[in-house]
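Omission of a single protein chain aside, the complex is shown with its protein chains in their original locations.
Chain nomenclature is as follows: A, B and C, assigned in order of appearance, with residue numbering initiated at 1 for each chain independently.
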Amino acid sequence: MALSREQLAQRVARELRDGYYVNLGIGIPTLVANYIPAGMQVMLQSENGLLGMGPFPTEDEVDADLINAGKQTVTAVTGASIFSSAESFAMIRGGHIDLTVLGAFEVDVQGNIASYMIPGKLIKGMGGAMDLVAGAENIIVTMTHASRSGESKLLPQCTLPLTGAACIKRVVTDLAYLEIADGKFWLKERAPGVEVAEIAHQTAGELVVPKTVPEMQL
Amino acid sequence: MALSREQLAQRVARELRDGYYVNLGIGIPTLVANYIPAGMQVMLQSENGLLGMGPFPTEDEVDADLINAGKQTVTAVTGASIFSSAESFAMIRGGHIDLTVLGAFEVDVQGNIASYMIPGKLIKGMGGAMDLVAGAENIIVTMTHASRSGESKLLPQCTLPLTGAACIKRVVTDLAYLEIADGKFWLKERAPGVEVAEIAHQTAGELVVPKTVPEMQL
Amino acid sequence: MAGFDKVIESPAAALDGLQDGMTLIAGGFGLCGIPENLIAEIKRRGTRDLTIVSNNCGVDDFGLGILLQDRQVKKMVSSYVGENKLFEEQLLDGTLELELTPQGTLAEKMRAGGAGIPAFYTATGYGTLVGEGKDVRQFNGRNYILEESITGDFALVKAWKADRYGNLIFRHTAQNFNPPAATAGRITVAEVEILVEPGDLDPAQIHTPGIYIDRLIQGTFEKRIEQRTTRTAA
Partner (left out) sequence: MAGFDKVIESPAAALDGLQDGMTLIAGGFGLCGIPENLIAEIKRRGTRDLTIVSNNCGVDDFGLGILLQDRQVKKMVSSYVGENKLFEEQLLDGTLELELTPQGTLAEKMRAGGAGIPAFYTATGYGTLVGEGKDVRQFNGRNYILEESITGDFALVKAWKADRYGNLIFRHTAQNFNPPAATAGRITVAEVEILVEPGDLDPAQIHTPGIYIDRLIQGTFEKRIEQRTTRTAA
């Protein structure tokens, strides 16, 4: 069965490593923070200038001057640092973030990603997403495999305006974990109970299916 | 009579204005700090990262961690700020310093300046001088009018490698105060007791002499 | 005012010289760390045709959004403008122009503008709409686009503490765009919560040195919260 949002976050969380500095985008990526394995230390970067983002504050702790990139009130963990937007993106652009997790509308076999703009709808802006995909070595895109109307989001070529070119190497969807290399999607894992045929059916871009496709561990 | 080093500094000090942020180079420029007019506030920038440089410390105050760009132990004045070299030169390069005073080997009618390198002698380096002359709107060069061997240092064209191109507009020498514009030196003031003929004799670049040349006020 | 005392008594005096058609750079992220008092003063003055460089444009009735009510803004340079109905209306009816700029590029453009760097290369936006028409160059086998710096007629920032010389300290993530913005104004105005005397701040712990600040006012702040998210105390 297709993964729930929480399960998607759990699968992504398995890519965390002890001592990682991680930037989590808005939406499903944010949920990853709930599944950091016990005994592992991970520090969350929020691109508005906070390294070491903690959980939401209690009512008593709420502080208008301490928010995350989603403009939510947050807390800072022990050992956090706070800095300007220029310093924050120096950090991001300079490749110092170990892992970036973000959502997308589309990803294609060249590693292109479209995530910020649907022509004809209101343009809200790319925020920090273009900097994040250009700056990080290690990016995971997490999204549903297909749109609500059933159209594949893993394409031969993105149709929407790009957020970044040739920068995505790993995708976790509700159906599968895939890697992108040599102009193809490489199927690495399938969601528990999901058939390879289903994944192939929902993947518009060229898909390489190995002889055996293990089930995801969550 | 030609000005002494102290008198040169006094003349330069007359260009200070209340509230100026000033960078003083090594040598005669440093002496300018001794002649800040009473009742005027000036803040000295030292390019190693100190805005608000104070006098030398007393023996008890000496601190290896508090030096100026000449590597001398100094103090910080009330209201000083301390920052990195990157920030310091952002400040300089961005034109935020109100006045820069520095020495030179040669200056020419195009406003070029040579101050860091004599071919054949050991190259010690330009330090921050190239950044300072490129970054400041308002620069005063102070130096002797001629070398010890009597050769003019105000030239039609610099002969030594340049520190900066077309950046100098004002020169205070031991003989005169001159401005540079339209490819000429414009004589504005003469040192007390110094004849215009003497200045003209010692100026190799084209010199414009007005009908009356007032004596410098020190 | 003499020497380095930058304190001005009123927001009105702090914006002396502000004219129609000028470019303003404003600090803040969402509604956090925004120059509330100066924005209110711009609304009061009714200055028009402004180009405003700011990561966001506030909400309908707070932050820069209040300048949309009387159509004072001609153009926004921002990375994200999603929280605002008036913004949408004016964009759609063509009276408001929007130059979308990636958040990190926007911060670096301000920082470069203040630091005398007219342009820099970045990988951000290469191969996207943002890169269209911009110079592309390879370094170490990777493609980068050339981005030009931004400066403003005015820069408006909000700090927590300041001494009279304009040395600023920001509180928590209300720092955000304020430090780079402060460097990039021909005239930079800071509004602060707490005003102290020179010498009260540790020189090595100043976020923005006073050299960048031309005028300083002490303000009062609503500090509206955009997304009040909380957890239940354990």
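Note that in this section a residue touches a chain if its C-beta (ideal position, glycine included) is under 8 Å from a C-beta of that chain, and two chains touch if they have at least 3 such contacts.
Worth saying up front: this structure is predicted, and the values here are computed from it rather than measured.
Touch with the chain omitted from the figure is made, among B:V22, B:I92 or B:V109, by B:I92. If you put the hidden chain back, the residue from A:A76, A:V107, A:I140 or A:I180 that touches it is A:A76. Where chain B meets the omitted chain, the residues involved are 46-50, 55-60, 62-68, 70-74, 76, 82-86, 88-90, 92-93, 112, 117, 122-131, 134-135, 161-166. Where chain C meets the omitted chain, the residues involved are 108, 112, 115-123, 137, 139-140, 142, 144, 148, 169-172, 175, 203-205, 207. Interface residues of chain A with the unshown chain, by the touch rule above, are 18-19, 21, 40-41, 43, 45, 51-52, 76, 78-83, 87, 89-97, 134-135.
Everything below uses one rule, namely that only the chains that are shown with their structure count from here on.
Core chain by CA centroid proximity to the global CA centroid: C. Seen from the C-alpha centroid of chain A, the farthest chain centroid is that of B. Centre-to-centre, using mean CA coordinates, chain B is 35 Å away from chain C. Multi-chain contact residues of chain B (touching two or more other chains): none found. In chain C, the residues that touch at least two other chains are 111.
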